[in-house]
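Each chain you see keeps its place in the complex, though not every chain is here.
To keep things simple, chains are lettered A and B as they appear, and every chain counts its residues starting from 1.
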Amino acid sequence: MSNTTGEIFKVTTFGESHGAAVGCAVDGMPAGFAITEADIQAELDRRRPGQSALTTQRKENDGVKIMSGVFEGKTTGAPIMLLINNENAVSKDYENLKNLYRPSHADFTYEQKYGVRDFRGGGRASARVTAALVAAGALAQKYLKEKAGVEFLSHTAAVGNVSVKADVSVLETITRAQIEQSPLRCPYDGGKDMEAEIAAALEDGDSVGCVVRGLIKNLPAGIGEPVFDKLSARLAAAVMGINAAKGFEFGNGFEAARLRGSKNNDPFINSGGKIMTEQNRNGGALGGISTGETIYFNTAFKPAPTISKSQNTTDKQGGAVQFSAAGRHDPCLAARVVPVVDAVCAVAIMDLFLIWRAYARD
Amino acid sequence: MSNTTGEIFKVTTFGESHGAAVGCAVDGMPAGFAITEADIQAELDRRRPGQSALTTQRKENDGVKIMSGVFEGKTTGAPIMLLINNENAVSKDYENLKNLYRPSHADFTYEQKYGVRDFRGGGRASARVTAALVAAGALAQKYLKEKAGVEFLSHTAAVGNVSVKADVSVLETITRAQIEQSPLRCPYDGGKDMEAEIAAALEDGDSVGCVVRGLIKNLPAGIGEPVFDKLSARLAAAVMGINAAKGFEFGNGFEAARLRGSKNNDPFINSGGKIMTEQNRNGGALGGISTGETIYFNTAFKPAPTISKSQNTTDKQGGAVQFSAAGRHDPCLAARVVPVVDAVCAVAIMDLFLIWRAYARD
């Protein structure tokens, strides 16, 4: 259950790490919009393994095929099925995992829930399934950019104990090009220190956690639905649905919990005829509805649980087991999860944007 | 839009601060379950204003009536409509708000979205609408407690700069009685310091933010649906939908972002024949599915934006305005938002629990 998201822009994903394919059906894409496989591939390439020394050296082409819903280069209004065939899926590598519960993976809970478990590379619980979301998100990103100028500019804000706080004026200047120049997708000066943090973890056969900052520009005012689809709540659900996500804070987030109201409140001002907040401390939404200012939030990702270091755990019978992961794995999720954050946010906002448009005509 | 939540346990809320009533229709409550108005009232009384010096002295009885779906003391399977008539709603108090945008309130965004705005006490954006959620949550809490032993034990964990970290072994011992003994609903020793923080803010005509810790005991393993209804994602959305919520972290949350994998990973152990994690660092779910261990998370609430202190803002024409709120307001949301956190979590989990049960029979 629950492999479909959205009210009128509906994305259904399918596939598992070592099955035949992963992919999605995108239902509710407006008709007559030009879309190519290259548009989608560009986003998938941002998520692809092997981009730099900071990511796993596993080789996956992640080539996407548009299987339906596009005719003569344009969307037809029919669902768009995007298929990414799995390659390099040597399942025998995973026979040794069949009988044990890897620490901080979903092996145990899937087995509790379903009775059976596809133990090949995590099956449906693998981060590989986020490729389907990136593909769906590429459609939403392209549409929102072309039709409304909305841009998704998530980036790495912290790795382990190295973090960069950035006030809103800095966030306003960040571009996709800046983000992509950094192998870590960190547009700040501190990026090099973060890379060192990752290199050190890698050297130790270990992994390290990270914070990805979500950033969305040019979203019109009025997006988001009270009570249960607040913009902040939809983005929280979207991001917390990504593998390894542990936290979400919107605007100044947990800092707000430490402040007094007189300090946290953000007066409206008249800025050259435009009414807006003085400092956008709220993160671009109030009462769950966008203000028209820049959206920003932080998301915490735990260190990838797959590490080379030896670990203790149990097998299915409860027997103690020592275990260490073979092969190369992501020492830090940051670089590759940035496009996933962009994607899930674009999918959520596309839905809210279309709903808003249904009502905006009166 | 979006005043209904849930897949098969559906809660629809309605009502605004100074309309005739607030309430909800709860659809999907199992039949034959004993429920009384007193059961629901008990939870509403936890949210009611005027409980202590720490909360607003506004007088509201919040008396709930069961309008449908219960016959001879038992649920019939029909939707249960719960109605809370509004009293003490002197709308003229709000005429002065009609033309201005209160800082960090939803006045501006509602007007951007809807063109019109019910300016009486925040209208639909008022925290008063959470009373309906508390009523719905009371049904879910009672059912989950009686049928599966699940308990919802949210409580205050921080106010301003006073906070209490508590490891899982402490969390395991907390009871509802302990929580209710404290006017702040803080079962920790630090509660008195937090109360002082609130008193100081109140004296300054100010408000202060807080962290509420979510705590859920005895949830069976297997609850939560990948990919888009992960337990963590559903709870995030539920909590971020509460007025003034700014952050959510599941298990060790943002701390995980600072750790190495070898430190954050939590081995499975055999504890007297039961397979479980060594430390429950994950917060009781892996891959979005409950492990059967205690669920815990933190949620950040900003300081209530309504304060007595004078503030600057603009009116609808963009003119500068000075403004200070009359009357008594909540200096800190903590005490009254705790039952709301319990309620929204209970509503979300009731839905996931029933879905789980649909599949658990095979």
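FYI, contacts are C-beta pairs under 8 Å (C-beta built on N, C-alpha and C of every residue); 3 or more make two chains touch, one makes a residue touch a chain.
These figures come from a predicted structure and were not determined experimentally.
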Total copies in the full complex, given that 2 are placed here: 4
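Here is the rule we use: only the chains that are shown with their structure count from here on.
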Residue ranges of chain A in contact with chain B within the complex: 1-5, 7, 13, 101, 103-106, 108-110, 112-113, 115, 124-125, 129, 158, 160-161, 201, 204, 206-211, 221-222, 224-230, 232-234, 236-238, 240-241, 243, 245-254, 256-270, 273, 275, 277, 281-282, 285-292, 298, 300-307, 309, 311-314, 318-320, 355-356, 359, 362
